[in-house]
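Everything below concerns the one structure shown next.
Here the complex is missing a single protein chain, while all its other protein chains stay put.
For chain A:
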Amino acid sequence: MTSQEKILENIFAYLNRLAPPGTPIHPDIDLIQELGLDSIKVMDLLMEMEDEFDISIPLNVLTDVRTPAQLAHTVIALLEPADGLVR
């Protein structure tokens, strides 16, 4: 079973590797405006999510995603058809 928390944990693990030490990372931080993720890093993050959860993330579902919380929500939605046990 994959929970939203588990997904957030993964996203944070990734962001912690890139962000300068001491940057506060929280579910509602703006990935581009505040964390300054460029398109290559966004792609890397998405690839990690795809591989970790074995899903395919269509880019057009990301047009309303700006924060880790929103990204986790999107990943959950993509998992649902494959895994009825999702929270």
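We adopt the following convention: a residue touches a chain if its C-beta (ideal position, glycine included) is under 8 Å from a C-beta of that chain, and two chains touch if they have at least 3 such contacts; residues count from 1.
Here is the rule we go by: contacts and distances are computed from a predicted model.
Not shown: a single chain whose UniProt protein name, out of "1,2-phenylacetyl-CoA epoxidase subunit PaaC", "Acyl-CoA synthetase", "Monovalent cation/H(+) antiporter subunit G" or "Multidrug ABC transporter ATP-binding protein", is "Acyl-CoA synthetase".
Of the residues in chain A, those that touch the hidden partner chain are 20, 23, 31-33, 36-40, 42-43, 46-47, 50, 56, 58-66.
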